[in-house]
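Take a look at the following structure, please.
The complex appears here minus one protein chain, its other protein chains still in place.
Right after this comes subunit A.
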Amino acid sequence: MTDSKYFTTTKKGEIFELKAELNSDKKEKKKEAVKKVIASMTVGKDVSALFPDVVNCMQTDNLELKKLVYLYLMNYAKSQPDMAIMAVNTFVKDCEDPNPLIRALAVRTMGCIRVDKITEYLCEPLRKCLKDEDPYVRKTAAVCVAKLHDINAQLVEDQGFLDTLKDLISDSNPMVVANAVAALSEIAESHPNSNLLDLNPQTINKLLTALNECTEWGQIFILDCLANYTPRDDRESQSICERVTPRLSHANSAVVLSAVKVLMKFMEMLPKDLDYYGTLLKKLAPPLVTLLSAEPELQYVALRNINLIVQKRPEILKHEMKVFFVKYNDPIYVKLEKLDIMIRLASQANIAQVLAELKEYATEVDVDFVRKAVRAIGRCAIKVEQSAERCVSTLLDLIQTKVNYVVQEAIVVIKDIFRKYPNKYESVIATLCENLDSLDEPEARAAMIWIVGEYAERIDNADELLESFLEGFHDESTQVQLQLLTAIVKLFLKKPTETQELVQQVLSLATQDSDNPDLRDRGYIYWRLLSTDPVAAKEVVLAEKPLISEETDLIEPTLLEELICHIGTLASVYHKPPSAFVEGSRGVQHKRLPARAGSGESAESPDVGQSGPAEAPPAVIPSQGDLLGDLLNLDLAPPTATIPSVQPSMQMGAMDLLGGGLDSLMGDESDTLGGDIGGSPSMGAGLGAAPAAMPAALGSAPAVGGGLGDLFDLGGGVGMPTGAYVAPKTVWLPAMKAKGLEISGTFARRGGIIQMDLSLTNKAMSVMTDFAIQFNRNSFGLAPAGPLQVLTPLSPNQTIDVSLPLSTSGPVMKMEPLNNLQVAVKNNIDVFYFSCQYPLSLLFVEDGKMERQVFLATWKDIPNDNEAQFQIKDIHLNSDAASNKLQGSNIFTIAKRTVEGQDMLYQSVKLTNAIWVLAEMRIQTGNPNYTLSIKCRAPEVSQFVYQCYELVLKN
């Protein structure tokens, strides 16, 4: 008898019958009934109506029955929360059972029941189980904390389960350690800034010890956790690598790949001349090769990751070309990946072999694969110059086969070869022209047309060829139409006499009969050029083209670095940044490879590596789509175009109209409209014509403070101010988010002028120009007081430092947090958004010293409810030094009183928007902790003023 009997039904109504059986007195019948219920569940039938009857069977001594009921509960508790409460008592009782198996089972199941009411009852049993004498129970309980955290994070924190969990990292049993690590990593992922998994050399050591003894799955958790650690120096790095290397011989491929991730990351820190570095490189190759003999699904994931590894460190697999040769019975997804890697590994040394293989593949059955193989031949030609000739002749052989799609692919790649090696292989054009008629794909047609246009002077019947395309002009795709337009203009410029009619024809087709704006625009441009200045037209259209680069599909270096840190994850399979896989920016922390010790090789600026944990990562505004609406508000004029004092008031008005109008139009639901507006070139063009030069209007902004005289009023008895503290630059806009533009910066107040100090770094591979900046409305009306002065183009890997003066007369809107500033930066590539927070001390004006009498009166006048008290810890300054330091940041000491060994400083601060802040600071001799009381009519600023105190005093 088999379980299939549980599927048979009778006419009477299954549920009804099951109900009766569940309530039977006979144990055996009950169990059989529960089994039938479970069987129905497995095929997706809804048996939730039986909830009370099944739960009734829960109190039993029969373990199998208990397990089955638990299985049922997990599936349906959520839909029957009130009923689920009935089960709680049994759970609590089971958590005390002498049999550890039952204790663990109970705590495990309770965690899976996602019902708030039950969660509360779970806490006590869970606490006991976390300290259970049996490791099996402890390990199950550790996972349960993560489950509970998912349901109610606050509860877990309040109950102190996180600390208990952290203690479990030091448990004597490796399986408990592994599960604790897994649970903590899971929790930490939803709290990116919490220091849950505090990795230090001691915990790392514990993890490495547990690594050797826990199960394969536990090893994966631990290795993934290790990968987040940054060793202090190369020695620690090496010792971790040494202890991780044995994992490369594990039978579980996920363990192997996680180990590869750790090694790839930590290797970055090892000096290259170290013997161990070479040894490690050699050790990495065999396990990667072994992954390729596993099941095809595993191979696929491995290949996607090898693709990254090969780009980062080609030396590891350079001798292993042959393992990537395609077998005819590989699944197609494996074939395509192998091909990709073959091209990456192609070099002068192995090119002959590679070409022979590719030629073989080009005769295979699978069309996609054949196409890619043909394309690969072209890429080889471009990559390895010595092989170009052989590649071209191979391609010609393939064209001779006359297989339609092979010919088309071949022509597309030959076009690229022409561009890479001009004036070398043009002799083959004749052969290509023979196949003109068989081309039916847009890309191939466009490529062929390009070739004809480019070499029109060498093709006798070029005009005839192009004319033949012209007949069905309107049926062609845009790609072909554009190419045809350009090619005929080229032809005309080369052979003006015979082709005048042709060019007239194409121009009128493009401009008058087409409704594609791109095509029309290009047509008009050519028309205008040709009719006004044919010489200029020649210079423009027949200009020398830049050579195409060798590898066109390399992953951008910053993304590659990040992906290397994520080897083995979905991100590495899709070659997309990990932030694309989680919602919003919450929890996304960009991982970087660590810098190599003592060598200047690292591309990172020192700020990045050392930005301490105290600084929260800048809150990057996550997705671009939502923000597209604001693109329209950005000052689109390049900096050179802003000429000050040209009717500033009018332009301001225009700007506001535009901004406000669009605002009301789009409101906050810009996500529905945003995409359309951003994507439409005509709209963009229309707005581009109205460059609202707001910064220009503020050109003379700095004199905001007014009474500069007060600057010289250096309160009596207090020494010279030491100058305002300026925080080091932090990265506000990572290059990842901004197509290679990295922006780091800080704020400073110098001589009464607020400045935003920016470092712009170009981490992309092309030059950046046309920078402009704009702020969103903010709490204190900060706005650029001039254009962003980046006059020279920013070439790749170059960094430029700019100081942008700011005014405080911009539009005001309260932000959350108060000191949040949202910034948009534009360059020739795109518009990028980020947000940063400025210290409030930026806004403390120089004439912020209050009269003593006024101070006293104001202090009394402000209601006590507005008073806020703060502790400033660990300051080792005497009161004079402290007030001296504070004065540097425009926090003025008005009076000082000493009562019983306690210094009381009375201080005042004035903000740019004329808000006064009054403070009393108490300093006890010998006590490093100061007490600060702040009173202000706008109590929400107190918190930020306190932060400034702390910042100034601690630096």
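For this structure, a couple of remarks:
The working rule: a residue touches a chain if its C-beta (ideal position, glycine included) is under 8 Å from a C-beta of that chain, and two chains touch if they have at least 3 such contacts; residues count from 1.
What we mean here is this: contacts and distances are computed from a predicted model.
The protein name that UniProt records for the chain not on display, among "Trafficking protein particle complex subunit 2-like protein", "AP-3 complex subunit mu-1", "ER membrane protein complex subunit 1" or "Auxin-responsive protein", is "AP-3 complex subunit mu-1".
Between the chain not shown and the residues A:T90, A:T119, A:Q238 or A:S253, the one that touches is A:S253. Considering the whole complex, the residue from A:K19, A:K35 or A:R390 that touches the absent chain is A:K35.
Screening A:K19, A:K67, A:R127 or A:R520 for touch with the missing chain picks out A:K67. Note on the undisplayed chain: of the listed residues A:Y300, A:F473, A:F870 or A:Y930, the one touching it is A:Y300.
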